[in-house]
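This report refers to the structure that appears directly beneath it.
Complex shown without one protein chain; remaining protein chains in place.
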Amino acid sequence: MEAGIGQPVTENVERRVRDSFGRQGLMVHLGAVLTEVRRGHVTIRMPFRRELSQQHGYFHAGGTSAIADSAGGYAGFTLFPDNSSVLTVEFKMNLLNPALGDALEATGRVVKSGRTLTICQLEVVADAGGRRSVVAIGQQTLICLAGRPDAGGRDASDRNEAKNPGRDG
Amino acid sequence: MEAGIGQPVTENVERRVRDSFGRQGLMVHLGAVLTEVRRGHVTIRMPFRRELSQQHGYFHAGGTSAIADSAGGYAGFTLFPDNSSVLTVEFKMNLLNPALGDALEATGRVVKSGRTLTICQLEVVADAGGRRSVVAIGQQTLICLAGRPDAGGRDASDRNEAKNPGRDG
Amino acid sequence: MEAGIGQPVTENVERRVRDSFGRQGLMVHLGAVLTEVRRGHVTIRMPFRRELSQQHGYFHAGGTSAIADSAGGYAGFTLFPDNSSVLTVEFKMNLLNPALGDALEATGRVVKSGRTLTICQLEVVADAGGRRSVVAIGQQTLICLAGRPDAGGRDASDRNEAKNPGRDG
Partner (left out) sequence: MEAGIGQPVTENVERRVRDSFGRQGLMVHLGAVLTEVRRGHVTIRMPFRRELSQQHGYFHAGGTSAIADSAGGYAGFTLFPDNSSVLTVEFKMNLLNPALGDALEATGRVVKSGRTLTICQLEVVADAGGRRSVVAIGQQTLICLAGRPDAGGRDASDRNEAKNPGRDG
């Protein structure tokens, strides 16, 4: 619904997204990889391993949601100005089918990009030997923190900001 | 709103919950620990480490949501009959504040327990040196799979069931 | 994602949907009209009038959500067996833009149809003199009450059922 969604990003945007993703300790810990970075459209792939399972051996909904949340967050981030960062305000997932396969692929896609808030649709597909099926869909609201470069944060020198970024304040 | 929520569980129920939690590869991988198991009320604690962070060094919303989802799932499971298992149908999280602290504690609490569907409220609190603040709230719908013992699953001999549990079939 | 979504329905299904819609006092009260009934895909149109406004003169989010909920409910209902009825388990709406125009059109579309639960995506478009814009998107979970004909209900002779249909039990 937004114009230009899915188009290529500039090198600068791609670098900002990949740098930020690389700082997400959780994505590394889950073995998740950024596979596609387009304008308002980002895909993350996460191969199956035992460490990602719920009690029946499927992918745990928590991991499914984690990559969906990051995919949406970075989809929004591709459209943000330099010198800003992104936080998730809320998200909601419907888990349609047991998440079983060699890997999951989560795609976030911007539906509405505003100055402050951005809304994404999320979709997670299971890839089982090339057979693909949708296992989850979601919706997400992001907030753009203008004037707060993404590379700052917990270890930044401005501790006050780092300690109290607020979701919107 | 449900009667008896928060009361002690039987040994049998506690064992079923702890066994099931122990099979959740993701909870182990995230360093999450089951700290409280009561009727319709379960708490999970997850100490901070770098592997759980998002790009600014806070807890990643995906990890926050993962423990909230498990806490709610097991809160529902305490009320299910033997020989059944639980799947998450959907959940929604509002992230109120940056999740920063020594540990997060997620509590799931049953609001409505039905034969098929169970609804939980979820709350995640950050514990920063004893100072506690709510960082996320959520709502969740669970489905009870009657006649499907929780210990089955991907490696069970009944492959048909394992392959096609359906969320509701 | 489901097969056959958007295909024509049988006369029988169309009649069941229209009969049921006609019994929804709220849809009549809001001036909403069923404009399209396809397999797993239903559209409802609601012309603007003062009685539908919020405090600034836009369509109230409650009315927007009401037609989205009904559109999704009937989209699911087209795929249900005879002698069953439908209830909404939960839904979530993101309001993207102020809902301003001559009319709103809500479409519900089935994404996953299960024996017990059905998941829909919802979209509401504002039509302002032919210029169309998406004002809201949503996700919804429905439950199929098998063996409970839709025409029953509050005035049915089986008062026990009418009084205690449960959402799932």
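The chains carry the letters A, B and C, assigned in the order they are written, with residues numbered from 1 in each.
The criterion applied here is as follows: contacts are C-beta pairs under 8 Å (C-beta built on N, C-alpha and C of every residue); 3 or more make two chains touch, one makes a residue touch a chain.
These numbers were taken from a predicted model, which means no experiment stands behind them.
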Which listed residue (A:L26, A:V89 or A:L104) would be found touching the missing chain in the intact complex? A:V89
Tell me, which residues in subunit A touch the chain that this view leaves out? 89-90, 92, 112, 114-117, 139, 141, 143, 166-169
Name every residue on subunit B in touch with the hidden partner chain. 1, 92, 94, 96-97, 111-112, 119, 121, 134, 137-139, 141
Against the chain that's been left off, what residues of subunit C make contact? List them. 20-21, 23-30, 49-58, 60-63, 65-67, 69-70, 85, 87-98, 100, 150, 152-155, 162-163, 165-167
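Everything that follows uses one rule, which is that only the chains that are shown with their structure count from here on.
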Numbering shared by both copies at the subunit C-subunit A contact, with half separating same from different: same
Euclidean distance of C-alpha centroids - subunit A vs subunit C, Å: 31
At least two partner chains per residue is the criterion; list those residues in subunit A. 92, 94, 96-97
